[in-house]
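The next block holds one structure in the form of structure tokens; read it before the comments.
A single protein chain has been removed from this complex, and every other one stays in its place.
We just call them A and B in the order they show up, numbering each chain from 1.
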Amino acid sequence: MGFLLGKPSTVSGTRRVPASLVGLAGLFLIWEVASQTGLVPELYLRPPSEVLPAMVGLLGDEKFLRALLATVLATVIALLIAILIAVPGGLVLGSIPLVRRACMTVVEFLRPIPSVALIPLALLITGTGPDTKIALAVYGALWPILFNTMYALDELDPLHVETARAFGTGRVAVLTRIALPSAAPFVLTGVRLSFTIALAVVVSTELFAGGTKGLGQFIMEANSGGAHMDQVLAGTVIAGLVGYAANAGLERLNAKLFAWNAPRGEAS
Amino acid sequence: MVRTMLDVADLGHTYQAKDGAHDAIDGLTFTVEAGELVCVVGPSGCGKSTLLRSISGLIRPTRGTVSLHGTPVDGVPADLAVVFQDYSRSLFPWLTVQRNVEFPLRELSKAERTARAGEALAAVGLENAGRKYPWQLSGGMQQRVAIARALAYRPALLLMDEPFASVDAQTRFELEDLLLRVRREQDTTVLLVTHDIDESVYLGDRVLVLSKSPARVVAALDVGLGEKRDQITTRSSDEFVELRAKVAGLLQSAPTAETVH
């Protein structure tokens, strides 16, 4: 009967799909009833029976797809730049105490500034082009990766380092062969947080600056005067699905790359 | 042809801590000949790990010298391997068993690395575990992996820091016999540190008895138990019982460093 012990995960795995659909259907039902019965002003909270067709419509609308693509592209570029800056930065700050002490005051000063607070300034200086929102998103996305990398190095097991050094591993090799792999799951957790922040900053910039092409601007336009609330809701739902897919993708990547980390659990 | 593998002369180390200096080891002098298995036995906290860390170049001792086959140790020597007590922390969790064993073999070609690691894993009876991750193995198996990693490196000197202190008694017996077998087969020179008197007598060709902190060598006993040993007959032999009583007596009466002066 031992095999039964291994089973429940797959059983609940197959059950979870319909269960989650039931949950979603429940939401739609409540939403539909709420807007049909006028519990919420119907003008604004369009019922799903209108939003779902609007979603299909948007997915066939070139203008919308271009906007979506612009937003996603800006987010991904910003994320990549942030990784390229923050991972080496975190490794240096995490492994050289002198550099860390010297730089932390400046970092502590810069980090708490919400990047959305820089939107009006950035628009004045660099205009409404895509580089503005990318730069802002890089600024916001830097910190989780930087700090996760740095803190992961603090957690580096000294016995791992000693073992490697006892086998003749040099200091730089310890950084790349021991510190980096053992920090990698934390770094990826940072990347996940950073993706969320980068997307939020890009969308915020688009919402605020009418001239910036993207999802935020598309929705803001549809929203003006409450004329196309079905499109506003549909666009928001699609954005949620994109975020969901990205997060699920990164989670799967984590499970695949860092199976070894499973028993230690991960920081979220 | 006997030649000296390890020569430790007047070795001493003082840790500098916030609340003052602490002498962990002091005036340690001994040698280990090639092919020998020497056990160092001493009470917990007396400085055994400090001794091994000094020999392996992980810390720079404050006094004295260590030479490995005639060369003074300064930094980590190239042909030395260490097995730590805490296998769960000394194996790299992000590498498979196979890759853990291959880890120190960077200079070799891929094919050679695979072959060596395979051989070493076979020697410890883990030929089929290469693709697993360390945490998927039991404690005893993990320590076998750590031993295999050290063996695959083919060190001139193998240092072991209480290697069997974290496994259950049954597994410890198995691993002790495994160590005796592989060192006979591969003719490895081993310096093993333990706080377990029986273990030191059972494994060693020679036993060095250390005093309480700061550790000094209070006696060096030759163990005449021969090459072939086994857990039941050897442990009940008169010679064994006599030796362990002697070591126990030395440990109990071992003068602390202050009285030695």
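For the reader, a short list of remarks on this structure follows.
Following the convention adopted for this analysis, contacts are C-beta pairs under 8 Å (C-beta built on N, C-alpha and C of every residue); 3 or more make two chains touch, one makes a residue touch a chain.
Here, contacts and distances are computed from a predicted model.
Not every chain of the complex appears here, and the one that does not is recorded in UniProt as "ABC transporter permease", selected from "Pyruvate dehydrogenase E1 component beta subunit", "Sarcosine oxidase subunit gamma", "ABC transporter permease" or "Phenolic acid decarboxylase". Put simply, the missing chain touches A once the whole complex is considered. Considering the full assembly, A:M104 is the residue among A:L59, A:M104 or A:A255 that touches the omitted chain. Of the residues in subunit A, those that touch the hidden partner chain are 12, 15-16, 19-20, 22-24, 26-27, 40-41, 44-45, 98, 101-106, 108-121, 123-125, 140, 142-144, 147-148, 151-152, 154-155, 186, 193, 196-197, 199-201, 203-204, 207-208, 215-216, 219-220, 223, 226, 229, 232-233, 235-237, 239-244, 246-247, 265, 267-268.
Following the convention adopted for this analysis, only the chains that are shown with their structure count from here on.
Subunit A and subunit B have centres, each the mean of its CA atoms, that are 48 Å apart. Taken in their complex, subunit B has these residues touching subunit A: 53, 56, 58, 76-78, 80-82, 84, 86, 89-90, 92-95, 103-104, 133, 135, 153, 159. Looking at the complex, you find that subunit A touches subunit B at residues 157, 159-160, 162-169, 177-178, 181-182, 184, 258-261, 263-264.
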